[in-house]
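My questions all concern the structure below.
A single protein chain has been removed from this complex, and every other one stays in its place.
Chain lettering (A and B) follows the sequence in which the chains are written, and residue indices restart at 1 in each chain.
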Amino acid sequence: ADEHTPGAWLTRVRAERPLVHNITNLVVTNVAANALLAIGASPVMAYAHEEVADMARIARAVALNMGTLTPDVITAMRIAGKAANEAGVPVVFDPVGAGATPYRSQAAAQLTEALRLTVLRGNTGEIGVLLGAGGQVTGVDSSGAGNELPQAMKAYARARGTVVIATGAHDLVTDGESLWQLHNGHPLLGSITGSGCSLTAILGAFVGSVAHGSPLSTYASACVAAVTCFNVAGELAAASAQGPGTFQAALFDALYHLTEADVNDRARVERVSL
Amino acid sequence: ADEHTPGAWLTRVRAERPLVHNITNLVVTNVAANALLAIGASPVMAYAHEEVADMARIARAVALNMGTLTPDVITAMRIAGKAANEAGVPVVFDPVGAGATPYRSQAAAQLTEALRLTVLRGNTGEIGVLLGAGGQVTGVDSSGAGNELPQAMKAYARARGTVVIATGAHDLVTDGESLWQLHNGHPLLGSITGSGCSLTAILGAFVGSVAHGSPLSTYASACVAAVTCFNVAGELAAASAQGPGTFQAALFDALYHLTEADVNDRARVERVSL
Partner (left out) sequence: ADEHTPGAWLTRVRAERPLVHNITNLVVTNVAANALLAIGASPVMAYAHEEVADMARIARAVALNMGTLTPDVITAMRIAGKAANEAGVPVVFDPVGAGATPYRSQAAAQLTEALRLTVLRGNTGEIGVLLGAGGQVTGVDSSGAGNELPQAMKAYARARGTVVIATGAHDLVTDGESLWQLHNGHPLLGSITGSGCSLTAILGAFVGSVAHGSPLSTYASACVAAVTCFNVAGELAAASAQGPGTFQAALFDALYHLTEADVNDRARVERVSL
């Protein structure tokens, strides 16, 4: 069996139960922690400048999410991110709302500059703004970037050694060499808050399960798996939900019960050439 | 059809999908965001002093909630509120726990003094304390204010040009000219945390859908609609709930599926004279 199928990555995450250190926003702390538990990882949230470096070093991944940014949180992210970089712990960064205010755009630019990121994930508008490829961000909603987004993502990924992910109607993942379009998911994922933030946390679990020293293409494979697993869980949850409230509960149930076969059977992963 | 029926306002909110900037408390951030998404609005939470003015200016309404107040949050509320006032963006204020500690009472008094509010909403005890019309607040529970509450609300509304709302066994809304008693709702709304705070956020969505320059009576009509929609959703949710946990999920489902007809059929809005 191919150890790089999306389902195989899920099995690996469950076996390793990676500790993911989250510095995330006030809206989704509970949801992100539950998503990590449900997929089989171990979440920890820590924000104090006094401890984030220690926590980052013992974690298998650090997930940074800009959702309710303050100067204190930026400092915590920088300390944790630098400690993770020094210790070889992968860092996932989610520039929530980049483009909505100058403050967020600047913070996103500074953090992407200061830290070596293994994964940069946002919605298409945020990634478009951050990479100078167009896109509109209003509050935390965004609308599609221009046609040049995939090329801009590939160029950034190659230049920085970062897997870049833009999520939207379909999802784009690139490591600078390959580009994948992912077609799983369900509209109800857009009707609850924190689904993107939960995905960011889950990306931490998947890249936290990659063996140290692996090439970037292996991290990209883990990212394709994380997005696919999350979106397949969304599809399964939608089947038993009556609306966004019951969908949220069903999503945790689906993440918890998701099997390797579920994921591989339903995965709609397309490798595209530019 | 009357464009000012509660159901017609719901349809308008869905069509406009107003961005509501929330500065709210740590207990309900997730719930308030999901309530706004479920009703068809667009939530954003932002707290940094560096960005709240920018966010308030691009929002259609600003909702300020005192639930877990700190000096930093008060400052954020003042900056956001002043920016909203200057830009003509309506401000909704929820003085959670006013009367429970001197700190909260003073903060509520200072913020209502410093800002021009479109809507002031609290439970009867909080509004009673704030308007000097009696009432008891213990923690965040409150017991009824005296008989003079409706008159005090009307006087305050007229003097300040603010729609005043006191929620309780029944709900009172006034713009200083008219006074409405609203009779929808369900006891399970009192068994979950954050139902009042969710209503405050939803009030933001409704007043954010009012055309600029409308008279206060139009904002009052939107507020009557917001309270009624929320409480009708509570009634519908209760029918399929087994307790407060399943009720919370069912409430988001009900807000999401609520129709103009549901609301208008079930609305129990009474205009009273004093």
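Methods note: a contact is a pair of C-beta atoms (placed from the backbone, for glycine too) under 8 Å apart; a residue touches a chain by one contact, two chains touch by 3 or more.
All values derive from a computational prediction rather than experimental measurement.
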Contact with the hidden chain (one of A:15, A:58, A:87 or A:169): A:58
Touch list for chain A against the chain that is not drawn: 19, 21, 26, 29-30, 33-34, 37-38, 42-48, 50-51, 54-55, 58-59, 72, 240, 248-254, 256-257
Positions on chain B contacted by the hidden chain, ascending: 25-28, 30-31, 67-71, 97, 100-104, 138-141, 191-194, 242-246, 248-249
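Just so it is clear, only the chains that are shown with their structure count from here on.
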Rounded Å distance, chain A centre to chain B centre (Cα mean): 34
